[in-house]
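Only one structure is covered here, and it is reproduced in the block below.
Every protein chain except one is present and positioned as in the full complex.
Chain IDs A, B and C follow the sequence of writing; residue 1 opens each chain.
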Amino acid sequence: MQTQDAIIPGSAPEPKLNYLTNGSTLRSWLLTKDHKRIAIMYLITVSLFFMMGGMYAAAIRLELLTPASDLLQSGTYNKVFTQHGILMIFFFLIPSIPAILGNFLIPLMIGAKDLALPRVNLLSLYIYWIGGALTLWALMQGGVDTGWTFYAPYSTTFSNTYVMAVGLGIFINGFSSILTGLNFIVTIHTMRAPGMTWFRLPLFVWAHYATSLVMILGTPVVAITILLLALERVAHIGIFDPTVGGDPILFQHLFWFYSHPAVYIMILPGMGVISELISSFSRKKIFGYEFIAFSSIAIAVFGFLVWGHHMFVSGQSIYAGLVFSFLTMVVAVPSAIKVFNWTATLYKGSISYDTPMLYALGFLGLFLIGGLTGLFLGSVGLTVHLTDTYFIVAHFHYVMVGGQVIAYLGGIHYWWPKITGRMYSEFWGKISAMLVFVGFNLTFFPQFILGYQGMPRRYASYPEEFQVLNIFSTAGASVLGVGLIMPVIYLTHSLIFGKKAGDNPWILPGLEWRTSSPPPTENFEVMPVVTWEAYDFSDENGLDIDEIKRQQAELATA
Amino acid sequence: MQNTSWVPLFPDQASTFAWQVDALYFYLIAISVFFTVGIVAAVFFFAIKYRAKEKYETPDEIHGSMVLETVWSIIPFIISMTIFLGGAIIYFQQYTSPPEGMEIYVVGKQWMWKIQHETGQREINELHIPVGTKIKLTMTTEDVIHDFFVPAFRTKADVVPGRYTYMWFEATEVGKFHLFCAEYCGLNHSGMGGWVYVMSKDDFEQWLSGNTAGQTPVEAGKDLFQNKLGCASCHAGGPQQRGAKLEGLFNSDVKLVGGQTVKADEQYIRNSILNPASQVVEGFQPIMPTFKGQVTEEQLNALVAYIKSLSPGAAGSSPGGAAPGAPAMTNTNAAAANKPAPAKPAAKPAANSNK
Amino acid sequence: MSTHADTHEHHHEPGLQHQFEDMKQQEESVSIGMWMFLVQEIMFFGGLFTAYLVFRSKYPMAFAAGSNHLDVVMGFVNTLVLIVSSLTMALTVYYAQKGNRNMQVILILLTMFFGTVFLGIKAVEYTDKYNHGVVPVTGLNRVVKAPSGSGESNLEFEQTYAGLSSSEPAKPASGEHEYVNPKGEFQWHEFELIEHTVKEQEENPSAHLLTDNEKIAYFSNDKFDQNKFRDKVRIFFFIYFVMTGLHALHMIVGLGLMTWLLWKAWKNTFSAEYYMPVEMSGLYWHFVDIVWIFLFPLLYLLGRHFIHS
Partner (left out) sequence: MENHNEQQHEHMNIPKYVGVFLVLVVGTILTYVVALQDLDWIFPGANTLLALGIALTKMTFVMLFFMHVYWSPKLVWLAAAGSFFWLAIMFAFTMQDYLTRGSGVFGH
């Protein structure tokens, strides 16, 4: 706790227990109210879902190696991409950064002992588990083949797979997301340490505030939509079924009312991480703090106005198509502001290239491409050609994998020493970051070309002229796979064999770096009082640099 | 007209929309390249120029700049408006049908496209159209949502059960172009496609008058089986096979679901095509769609002849004239958005679909 | 926000949880949390209201027909009952703030009583719907045997059925409609209003009695089709059941909350310093009331004026 000494004289002695060692029974984990332990449990489950989703991805890519549907029959293939999408989106990407890093770090960053509603936090973990278990059970029973979008009337009347069970799993899981968002909003409002004003909050916290808004306002709508879908399936009630007067387009409206904003649930937290990384590794106050903060809110709000851009060819009116296209363009501007501000932050910085920074720079390039191709899709005349082709598959993998997953990996590396108290191997970290970058581009860039060529998505077999590019894509996926497996190995390895990291390995001013690594259950021995701005690298930030360097030297010799 | 380059980068340009969409596409690529190159270059430049000389040194502080923020909010906004406008103009044309033009009716169905010309010709998974003529499609579906997509024409539209949707295009090139179903529609979604044949006006007239002479019934049947009717998509053999094996079928004994055994004579084959659900072969799902109303009597005869030819040993008897051809698809000029009385999903056991 | 770095002497207050510095912070947190929960609830019901909006604008006459079938008096009484329960709930909070145990207990009991009355009336209504065969799910309606003497064949059932449905409204016979419904299917026989409207519309094509959409949706081959109309009425009843059902579910959860409050109030837990649980349960209860305030006109009243014109 030496760092604290600088602020509050006469602080407590070295903590004996940290959150990991404070109780080792299974019960002490399962009934914990500690946000850090809950985050760890999320980390483990979310990773499992990621691996499962990744295996489905491998199956997709292998099947698409050849034009015929030879490895997987089309029935199986349909299930594979559906389950890939469902697991990756609902059970991996949506909880990834918020439920793991957000959960772990928000109280630390704002100087609180815990989230405002710890029991609700634990409840949300359990809900996630129940929803996940139900979904896994349904997948084992035979799975589902509707596509992750569950379009009616295929999902309501025609598919004879486990639509209900999987739907129920997602329905339940939705409440986990709602509760997490609710908790974050309350926490950010009421739990900030003295002196931690709104404009001293790290941008990571702002991003999560915006994410939480979307979670609370959007997720209930998809919940009710799935409920209606289920009722339609059991009772053939005619709300989505056109044979008795229902309206399948209504399903799409309700679904995308959530699912477009949900793509911002899947990128805003990543943007928050990137803001931290870029500032930390250029050792500079972030450029245009207020603009980045407010652009997060703007994205969350405007994100609710554009859902119809997924329905340009669905039969919605020409007028609606134009309005949605227009607003889609508007919502791209706040993202542009962020990208420019991040770039400007590098200017005259003192940039170092630790693994997290490599990920951050990778994010910049990949999100750029992903976002710009979003503009292609938002331009309605062009989307008419592009929609439901591989162009879209490429677009959303660029933003989701190139954006959020890369940010997630960067964040995990960056806070790994804080979470575990150990340092991972920089060497392997850099190699894997580069493999991921190269493999990713090789996998998904060819898909843009394929898409413009006209190769439709969700195809188990395709005309032969598309094969060459598909081979590139599959080859890329194997590189990507290797790049992603490596962190699993060296991060686990570092848990036991890694160097001790020290409290503040990167010498940073953020509050989370001012407690010990791993932090004690109560987060701070002494409640902090914040007197410095966010990303304050000046001498007024209350850090005792010499003391930190001394500690680091000590660790190096030990 | 198939693209033959090793790595085909762009699809054929074969409609009046194609160059417009491509132009917009190139405009967007230019913008993307501009921003990507700009930002990546800046990142590289900063990354090298300002790399940390010494670990953890602290550079000078820069807070931000209102001018810059304004500039880089307004410029992207203006650019994005140009993108919107470009897209809007093209979209407006794509989805506003011209007053005159050749009307063609399209019905989607798991997993085939049924097409009917104004003059009465019917096709499956194929569309023959004349070049340089405005073609207007009036479309619907019998079951789930599908999407009629011709990449070379740069246009597509969903077909929605319970209502009609419309699209139009004017082909500019003679040739053979992919027709895809672009909206996921279940098991054989990727097999639900075919070809659009753009013909010169003369050839099209020829085609309309049904001049495909010179084929024996077996040849004609083979053509129907493999290309025109898409039987081969289920009956072709190989791992994709969902339909029964037809080689050696004729004159053999077939075991049906329910234990019955019947002899596969002409009448049986004919019935299998017209009423597949009435006699389902053991070990198979009743997924074969009925072709009643889609094949003419001559075509039926040709099919039977072809299927018989797959069993060389069996003694042949000439296909007899059975009932006259059934009437066409019921999809005539009904009022727009009138419910096309979609077929009830074929025999879905309730227990199954309630999972 | 309201934390104090220097003092740690806060463990005397009742009900203060470890993560908070003081009661004020805790109350603020709980209150914001509850409001965020209500926001979530509003969006949850919002999806249903959107569906209502879409279908009502598509099939206004069918919705009016369905709505006219509901029992306004029961709906009306139920609205009053809920409003009373809201009053008693509000007063519960008032007395909890005053620390008046007896009044709290009485008022909570009253709130629960009115809540239960509401559910009871709802149950009567549901039973009525069950008996009339307007539950939109096959099998959940009362099974009505064919009049004795009719054969077993489906054909005959259908004939009886068709004869009845096209004739004047089924005559009440010993308090029940005399129709045949062997599988408990959705039934609808009230076509006077719509057939009257159709006739007027045909006589006066320039009038806007039916929307363009309805002119297609209720017709087959240019003739009014009772079956198609029935399907649309069924959608109304589906929305009716889902909305009121979900509302009733919320009432039941509310009653659970009340039971818990009753227990706490009984033990005299609440005082001027600590009454958050009462206040929060109150918010929830009033929210459920508000949902009903909208459901009543939207479901029960929407087509009444057609009957009287």
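What we mean here is this: contacts are C-beta pairs under 8 Å (C-beta built on N, C-alpha and C of every residue); 3 or more make two chains touch, one makes a residue touch a chain.
Quantities reported herein were computed from a predicted structural model and do not represent experimental measurements.
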Omitted-chain contact residue, chosen from A:Phe171, A:Phe257 or A:Tyr459: A:Phe257
Footprint left on subunit C by the chain that the document does not show: 31-32, 35-36, 38-39, 42-43, 46-47, 49-50, 53-54, 57-58, 72, 76, 79-80, 83-84, 86-87, 89-91, 94, 208, 212, 279, 282-283, 286-287, 289-290, 293-294, 296-298, 301-302, 304-306, 308-309
Sites on subunit A contacted by the missing partner chain, in the whole complex: 189, 217, 221, 249-250, 253, 257, 304-305, 307-308, 315-321, 323-324
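Note that only the chains that are shown with their structure count from here on.
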Length of the line joining the C-alpha centres of subunit B and subunit C, rounded to whole Å: 44
Subunit B, residues touching no fewer than two other chains: 339
Per-residue overlap in subunit C, given as positions that touch at least 2 other chains: 217, 228
Residue ranges of subunit B in contact with subunit A within the complex: 2-3, 6-11, 20-21, 24-25, 28, 31-32, 35-36, 39-40, 42-43, 46-47, 50-53, 55-65, 68-69, 72-73, 76-77, 80-81, 83-84, 86-96, 110, 143-145, 147, 149, 151-152, 154-158, 160-163, 165, 178, 180-191, 238-240, 339, 342, 344-345, 348-349, 352-355
For the subunit A and subunit C complex, residues of the former touching the latter: 8, 112-118, 120, 178, 181-183, 185-187, 189-194, 216-221, 223-225, 228, 231, 234-239, 244-247, 250, 253-254, 257, 526-529
Contact footprint of subunit A on subunit C as seen in their complex: 1-5, 17-21, 25, 28-29, 32-33, 36-37, 39-41, 43-48, 50-51, 54-55, 58-59, 136-138, 217, 228, 231-232, 234-235, 238-239, 242
